[in-house]
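Every protein chain of the complex appears in place save one, which is left out.
Showing chain A:
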Amino acid sequence: MALRLLSKLNVRPELRGVVNLSSAAAPATLSDFDVQHKTPVVRKQHLVPKAHYGGRHAVTMLPGGGIGPECMGYVRDIFKYIGAPVDFEVVDIDPNVDNDEDVQYAITTIKRNGVCLKGNIETKSEAAYVTSRNIALRNSLDLYAYVLHCKSFPGITTRHKDIDIHIIRQNTEGEYAMLEHESVQGVIESMKVVTASNSERVARFAFEFAKRNNRKKVTTVHKANIMKLSDGLFLETSRRLAKEYPDIEHNDMIIDNCCMQLVSKPHQFDVMLMTNLYGSIVSNVVCGILGGAGLHSGRNYGDHYAVFEPGTRNTGTAIAGKNIANPIAMINASVDMLEHLGHHFHADLIKAAVAKTINEDHIMTPDLGGTASSTDVVKAIIDNIDMCIKNKVSFH
């Protein structure tokens, strides 16, 4: 009882650690501290049947903070309009509270629905013992692979044209292991964890992905010249797996060189495979090249669950509520989700309408150099959906 009370109060982190370690007998409810310190190995999941009834899917929706809620509103408008057979279960997460109850509930709903569409969740607290909620979510669902498809929109003027890169990123360990401590006063150590099992999983994912999507080349991005053991392991694993896929060309590149190549000659890249932090950097670089944060969508995959979100994980708090946020990223995420669920008819429809809105009609929000508001863009997309149906030719 005393332990319970202690963990309810916001006690100091080291004390919380002790409390939770001693209550190891009751692991059913994991505290944030436990989540932070779980080993980054493959998690056992108890599988339950997916929520798929009468051809309709239930999907968890986490609007998150900043522009998340408004973008989700646009997605729901479009889904309602085309009658996509998806029922959303919305879970709101209060950014201001310190406890993890909402996040744990969100994770539970994803476990039973199997699929989630999410905005970026805010973690307001900067206290050391409060984990980032996005990371807690990815870790406890064991979403080890992140896929970002960066493809140029012909209608957007950018420095480079016709870019088509898939970025695959290890999503649960590496620099995001969140194991930091002060060993001596004034000296802080942050651990980067690379495990053979997770490296192998994500590398296999990348090669399988390349094979299934008819890609030619996989590039492993690393810094093994400096971090010879950790990045070395990652690189070695991907080299070993490359031998199993002789049809796919494999090369590797050091992260600093990779960034330079990306901004100068991005066409040499096809599928890119990297660890967590490099993935974060590279995906933002590529999105920047292609027109900013508001366009591309990312997919998080585990063995059993899939979470779809806008590609660059920004909250966009500054532009929230001003009706200027770019809704395309979230709409693209919802298209990815429909494709994952197998509703290709609806996915193709939205995709064609989005492409037409940007490439032909040039209706864009200010971040892409346009003048339209978010609602204008959504309205244009809905009109284009109508048009696509009438023509029945603009999509196959």
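As a working rule, a contact is a pair of C-beta atoms (placed from the backbone, for glycine too) under 8 Å apart; a residue touches a chain by one contact, two chains touch by 3 or more; residues count from 1.
We take it that contacts and distances are computed from a predicted model.
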Protein name (UniProt record) of the chain left out of view, among "Protein PBN1", "Isocitrate dehydrogenase [NAD] subunit, mitochondrial", "General transcription and DNA repair factor IIH subunit TFB4" or "SKP1-like protein": "Isocitrate dehydrogenase [NAD] subunit, mitochondrial"
Full-complex contact with the absent chain, from A:K111, A:H250 or A:K351: A:K111
Which residue of A:D87, A:E249 or A:D303 touches the chain not shown here: A:D87
Absent chain, residues of chain A that touch it: 48-49, 51-56, 58, 80-83, 85, 87, 89, 105, 108, 111-113, 343-346, 349, 385-386, 389, 392
